[in-house]
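All protein chains of the complex are present and in place, except for one that has been dropped.
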Amino acid sequence: MQASDVVVSKDQDHPSERLAHRRLHYTVRVILRDPLAFFSVLVIVALIILALFGPWIAPYPEQGKGRTNVPERFASPSAKYWLGADQLGRDVLSRIIVGSSIALRVPMIVVILAVAVGAPLGALAGYVGGWLDNLIMRLTDLFLAFPSLLLAVAIVAALGPSLTNAMIAIAISWWPWYARLVRGVTLSLRERYFVEAARSIGVSNRTIVLRHILPNCVTPILVQATIDFGTVILAEGSLAFIGLGTQPPAPDWGLMVSQGRSYILDQWWISTFPGLAIFVSVLAFNLLGDTLRDILDPRQYR
Amino acid sequence: MSERPLLEVRELRHYFEQKSGWLARRKRVIRAVDGVDLAIQPGEVLGLVGESGCGKTTLGRCVLRLVEPTAGEVIFEGQDLLTLDTTTLRGVRREMQVVFQDPLSSLDPRFPVEEAVAEPLRTHTSLSRPERRERALALLEDVGLGAQHLDRYPHELSGGQCQRVALARALALHPRLLVLDEPTSALDVSVQAQIISLLAELREAYQLTYLFISHDLGVVRYISDRIAVMYLGKLVEVGPTAAVFESPFHPYTQALLASVPIPEPRFREWRFVLEGTVPSPANPPPGCRFHTRCPSARTICQEQEPALHPVSPHRRVACHEHGRMACHEHI
Partner (left out) sequence: MAEPSLRIEDLHVSFFTLTGEVRAINGVSLEVYPGEFFGLVGETGCGKTVTGLAVLGLVPKPGRITRGRILLKGRDLLRLPPREMRRVRGGDIAMIFQNPSTSLNPVFTIGSQLVRVIRLHQGGSKSQAEKHACELLEAVGLPEAEHLMQAYPHELSGGMLQRVMIAMAFSSRPSLLIADEPTTALDVTIQAQILALLRDLQSRFDITTLLITHDLGIIAETCDRVAVLYAGQVAEVGPTMDIFNNPGHPYTQGLIHAIPRPDREVGHLAAIPGTVPSNPGFLSHCLFAPRCPHAWERCWEAQPAPFPVGEGHRVACFLHEGSLLHASQEVPS
């Protein structure tokens, strides 16, 4: 048999390990080139470190977790308390550091839940079409018709205010977005030749969705999820702000902003710094989403 | 040929609806395939040619039952595919495979080559993973690739290499029929030549029968034993390749052959150019569908549709007068 184009094949004739190496190289270059990408990666790495090692990094971990220190209440930012102390004398910096674990955990759980429910439904709707598609899409319409915050409020009000219920509430109002996203991707994938090829081989529809469609949805889901991290932080913060999420004394950033509201004029640091923390994190996640898209997509089309 | 045909298509039709106009009130029926009778003998290569919109791709898909034909029969090895239930059909699918036009898009970008090639084995056999890998390697070698390609991803391969992988996948279950839908159209000339030669080799080695769909007449002439020409959903001429190319009967076939540029500079006399554009398949002209562009059209052509009738033991033409055109330049 002729092996004519094996002899002089495409230059990229290297084993897989070097390919992974090149991908890493490429990723690093993308990040270093763009200052915004670099910033976002930096912030998120910092957040992860804080979330994992918060109690060891924070100067006053006990206060971070909630132990009050009333004698030093309203202490302004100083060498002792870098970002000041709040209305119960707790070090704001420590609270922010310890609270970062909530700030990361919540979006992760919410997004995983939303994807777990939304993605399969979206894939089914897109691939099967017909009445199932209609049914699922009307369901998403229903959920999307409610302002998400209001829906979350209603759910938390029914189940009782707590972090867990807040997470459930947000996930419930979030899954339709992923269903829609995955449905769109599925619709375009369905027309691709490799899906037709799989059908012609005799692969069952179920297997096609599981092995071909869903894995190819990973990239758009990942990009969307990264950006959603930021939005979920905001949503959860809003719920906490109105008292329907995390309950005190947890160092939830949104809660901290809310509790500092009454003192905003004189002891501005109590609300401002947690607010800044939210802002920076959300910004970083949004930027990371864009960077991810640049890293993951062009690789396919090089 | 007293052997039973491997594949027989009878009165095949595929219509689909297209909604248009305000609030989708108007419905147009596109007659993509409008009554096709065709037979393919075991071991032969049947070339199916036509321009865009003629229905050849749809016909290919109907044959594989990748789309459900509106009417007609598709008889494969004596069984009408259109009457089979899903499970039986799945079994029959082992015998007929397809290779598509766009090599990169016909492979799942997330599957390494080994998985792509082994997918049919995974679906239809109970071979273990190492056994599948071994088979995949053997298949890759048959199509001119090697072990180093097993773990590559489609985007790391060239167009020609992707097409070879698609071929290996199609051959995994040793099918009897291979439907090739424009397999070389997206490839460069030099790569195309490699793939066509490979197809010729594989046909011998695997005892295959090909339905070769293409708009490239040069390629079709090289590889096909017989050729069928389609226009607006119907066959206009069928016959052995050499005979049809040497002396085409149907005016459309003549025009098609006259329009293909030949890589040989000749005396600068402009050859025949077919006027007009293809009518819409939603609204084919009455009578003979080609009469609006046919240089030899007569009154009867506008009124009565000619049937595909035999004009010699092996040739069929759908024309009231399968005469010749004025320009004979290279015929």
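For clarity, chains are labelled A and B in written order, and residue numbers in each chain start from 1.
Criterion: contacts are C-beta pairs under 8 Å (C-beta built on N, C-alpha and C of every residue); 3 or more make two chains touch, one makes a residue touch a chain.
Since this is a predicted model, take the numbers as computed values, not measurements.
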item	value
Among shown chains, those touching the left-out chain	A, B
Options B:117, B:257, B:294 or B:319, residue touching the unrepresented chain	B:257
Candidates B:217, B:230 or B:288 - the one touching the absent chain	B:217
Contact residue for the chain not shown (choose from B:11, B:131 or B:188)	B:188
Interface with the undisplayed chain - residues on subunit A	4-5, 7-12, 26, 29-30, 33, 298, 302
Residue numbers in subunit B that touch the chain omitted from display	51-52, 158, 160, 188-194, 196-197, 215-223, 242, 245, 255-266, 270-271, 273-275, 277-278, 330
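Heads up, the rule we're going with is that only the chains that are shown with their structure count from here on.
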item	value
Residues of subunit A that touch subunit B when the two form their complex	1-6, 9-10, 12-13, 15-16, 19, 192-194, 196-204, 207, 212, 215-216, 299-302
Of all residues in subunit B, those that touch subunit A in their complex	64, 66, 89-91, 93-94, 96-98, 100-102, 105-110, 119-120, 123-124, 141-146, 148, 151-152, 155-158, 160-161, 166, 169, 191, 194, 197-198, 201, 205
